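Here the complex is missing a single protein chain, while all its other protein chains stay put.
Presenting chain A:
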Amino acid sequence: MNEHTDDISTDETTQRKHAAMIDRLSNLHQARISTKTNSKDPTFESTQSFLTTFTNSKQSIESSLTQIQQIPNQDPNSDLERISNSISDLEKLVAENSYFLPPYEVRSSLKTISDLKQTLDSVTSKVKPRKKFSFKNKPTKKQEPEPKPKPESESEPEHKTSYTINDSPGFRGTENAILTKEFTGSEIREFVLSDLTNCEVKLKGRFRTLFINRVRNCKIYVGPVSGSILIEEAEGCLFVLASHQIRVHEAKLTDFYLQCRSRPIIERSCGVRFGPYRLCYDGIETDLKESNLYEDTGNWANVDDFQWLRAIQSPNWSILPESQRIDMVKI
């Protein structure tokens, strides 16, 4: 730096220095060129030589890819990794030379590289068994029978329908009958009414939960249910029910007289009508009070139709006109 300030005046020194610098630079350049050729540096500045190198590596990669497919190796991992490395070397080669290559060559080389990668991927999936992604839908299903023979099968050897053994209490598969049941105390019980036709059912007293399915032309009178009632497939019936929750699925032309803590719901139903609870038997007041169902919530009229999510009234249900409602039923 101080040289600079010193030598402004003397042209001679400047020139000398300049010559020295040129000399030094050219030496450096020479040195660089020689190391380049020695270590096969991939900068050629000649499209032709680039293409030759490129094609050679490409062919060698392709041949090792076919080889690995033909000769199944016990441990294909190292080979695959080697190929993958040579592909990325090739990619680097293109990148380093891209500044002088014609755009067409760059594009076609990159295309070749992406093709090679794809081939490598498909070869990899062929040669190596897939591991990580085998947990998708289908294989899981296939594995199902496998872990089934478990040590705990000594009591019930894989009894899939074991739960039908202890069937819930209830009335099932009956026609033209009057069915009565009285619950005493506060039974924490479920009860089932299923496959009934032309029946009259009277359930007195408090109990916990009621399942009703496939009933036709029945009259069903039920005391307070402290849990929920689920009704599926009812046609031409009359229900008098008190419960915390009432769900009605697939009901047709059926009338409901309800006392309900929450909003009753209907789903896939049509022609169903709703009115207030109309039931009495000796001691029903106490039962209703103890089940927290004595207070009239008016919810029997607040029906949610899950298939009619609009502000206007659903065409599937209506409120029973007062003139058409039944009188208090004594059971």
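By definition in this document, a contact is a pair of C-beta atoms (placed from the backbone, for glycine too) under 8 Å apart; a residue touches a chain by one contact, two chains touch by 3 or more; residues count from 1.
The working rule: contacts and distances are computed from a predicted model.
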{"item": "Options \"TBC1 domain family member 15\", \"ADP-ribosylation factor-like protein 2\", \"RNA polymerase II subunit B1 CTD phosphatase RPAP2 homolog\" or \"Proteasome component c5 protein\": UniProt name of the undisplayed chain", "value": "\"ADP-ribosylation factor-like protein 2\""}
{"item": "Among A:106, A:230, A:301 or A:319, residue touching the chain not depicted", "value": "A:230"}
{"item": "Among A:261, A:278 or A:325, residue touching the chain not depicted", "value": "A:261"}
{"item": "Residues of chain A (touch criterion as defined above) contacting the omitted chain", "value": "135-137, 140, 143-144, 146-148, 150, 159-160, 162-164, 166-169, 187-190, 192, 194, 208-209, 211, 213, 227-228, 230, 244-245, 247, 249, 261-263, 265, 267-268, 292, 304, 306-307, 309"}
